[in-house]
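A single protein chain has been removed from this complex, and every other one stays in its place.
Entry: chain A
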Amino acid sequence: MLSLYRAGYSPWHRLAAGPKALLLIVIVLGVSLLPVSWPGPAVAAAIAVGCYAVPGIGLRELRRQLVAVRWAIGVTAAGQLVFLGPGPAAANTTRVGAALVISALLALTTPVGALLDALERGLKPLDHLGVDRQRVALLLIVTITMLPVLARLAHDVREAQRARGAPPGLRHFAMPFLVVALKHADALGDALTARGVR
């Protein structure tokens, strides 16, 4: 289950979800717009370290987040290395890595319920367009939280296939996975209705 939130009392935790999201967007934009040439990437890295080096979060958490996004960093580095060479690759990868770990602070320090409330408030301008913002916010949150559930269902399907000696392959996997996922979606829909979601 995607449960990034970690309870705590850091300054980031104390900041309300809406202002925090805006502040982090500004910081991430700033980091993204830093010059590619040095010391731009060093400043990006320093900002990321600065964001985590506050009481209640710490650099150990920064390391954990870097490990979590290692694949994104690796893919970015590889692509940049092929097309731009080592110097720009290091610089761009540092900026991308910094932006990723800084943006992770939002989910790390904000309960999903507060995120949902902030999203609903943030989507208020869409009321004029007839958009049901409660539904949009819920859709986003449920999508994010259900991704790991789908991963577990996929694992269960593979296990069941292995137990029956089925050969590995997308063709044998896709159909049962789809059926299980749709069944889960049905049950989740019932649960949402039962909890008062229109």
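Rule of thumb we're sticking to: a residue touches a chain if its C-beta (ideal position, glycine included) is under 8 Å from a C-beta of that chain, and two chains touch if they have at least 3 such contacts; residues count from 1.
We adopt the following convention: contacts and distances are computed from a predicted model.
Asker: What does the UniProt entry say the missing chain is called, choosing from "Nickel transport protein", "Energy-coupling factor ABC transporter ATP-binding protein", "Indoleacetamide hydrolase" or "MlaB-like STAS domain-containing protein"?
Answerer: "Energy-coupling factor ABC transporter ATP-binding protein"
Asker: In the full complex, which of A:A90, A:V112 or A:L140 touches the chain missing from this view?
Answerer: A:V112
Asker: With respect to the chain omitted from the figure, which of A:L22, A:L126 or A:L192 is a touching residue?
Answerer: Of the candidates A:L22, A:L126 or A:L192, A:L192 is in touch with the missing chain.
Asker: Any idea which of A:V43, A:L81, A:V142 or A:A166 touches the chain not displayed?
Answerer: Of the candidates A:V43, A:L81, A:V142 or A:A166, A:V142 is in touch with the missing chain.
Asker: What is the set of chain A residues that contact the non-displayed chain in the whole complex?
Answerer: Missing-chain contacts on chain A: residues 1-3, 5, 7, 111-113, 116, 141-142, 145, 148-149, 152, 184, 187-188, 190-198.
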